[in-house]
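Only one protein chain is missing from this complex, and each of the others stays in its spot.
Presenting chain A:
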Amino acid sequence: MDSDLIVQILFAAVKTGTPLLFIALGEVICEKSGVLNLGQEGMMLMGAVVGFLAAYGTGSAGLGVLAAMIMGCVMSLIFAVLVLHLGANQVATGLALTIFGTGLSAFIGSGVVGQTIQGFQPIAIPLLSDIPFIGKILFSHDILVYSSFAMTFALMFVVNKTRIGLTLKAVGENPHAANAIGIKVLRVRYLAVMFGGVMAGISGAYMSLVYTPMWVENMTAGRGWIALALVVFASWRVGRIMLGAYLFGLASIMHLVLQGLGWSISPNLLAMLPYVATVAVMVIISADKFKEKLLAPRALGKPFDPRQMA
């Protein structure tokens, strides 16, 4: 393997990891507030189709992303009303949202199947993209990839260093205690779920506007589910999600690259790697010593009713 090829592979890993990064960032915020949204795949597909429709109609990929964000947000609001307001089961509602989004996206997108658009073009960042090795891998992408970098660092700061981050974690760890000190638990959760929806929308738009600039049914092909695994893999840490997204991206292209080089490793075995890694992390973080430090938000998946005392 020469160095050019390695650069190409890592470049592709960043690209493949970017939709996972977006959607997993949204999901981790949602889960940190104590809400498990399994509707990622459905929100992502709706984002993809609406983003494509808007970009196709207006000719502007930027408007496409905006429309996808709004759509993702609307989808997440449906979820939020059902689970937060009406107290529906989070797992069942999330699954329903995925099925709903898959079907509805296929329906509203049927008219533009087979159309193509001009997606975002890559922009090499001056100076930075000239750095050997790193420049090509990180700084010769399109604007959405750069936004994902910015978003990761912004979230790391917000979650770890600000009052907003503390509030979010308080709500996810112990909503009753948070409620007792005057935090509006449901409002925080609403906002977190909506943020998750917006990010899922961008992730979908990345698929239909950048990754493969077209709309075809079910084009996200399970990436929403991989993102859920990724959140666990990253043990709910924002920084690790970025690392994990690129690792997952790398793992998902590695078997293709190795086959081209003539290595006779079973592609199935390699395609399995991200999931094996997730299971391994689950096992490690479930070991008692780390449990307190690393495990999921304690109130994850549990409904909160402000009228009811803990």
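As a working rule, a residue touches a chain if its C-beta (ideal position, glycine included) is under 8 Å from a C-beta of that chain, and two chains touch if they have at least 3 such contacts; residues count from 1.
As a working rule, contacts and distances are computed from a predicted model.
UniProt lists the omitted chain of the complex under the protein name "Basic membrane lipoprotein" (options: "Transport permease protein", "Basic membrane lipoprotein", "Cytochrome c oxidase subunit 3" or "Tetratricopeptide repeat protein"). The hidden chain makes contact, of the residues A:T58, A:N89 or A:T116, with A:T116.
Residue A:Y211 is the one among A:F139, A:Y190, A:Y211 or A:F248 that touches the chain not shown. Taking the complete complex into account, A:G262 is the one of A:P132, A:G182 or A:G262 that touches the chain left out. The omitted chain makes contact with just one of the residues A:N37, A:N179, A:S252 or A:T278: A:S252. Hidden from this view is one chain, which touches chain A at 5, 8-9, 12, 16, 106, 109-110, 113-114, 116, 207, 211-214, 216-221, 223, 252-253, 256-257, 259-262, 264, 266-268, 271.
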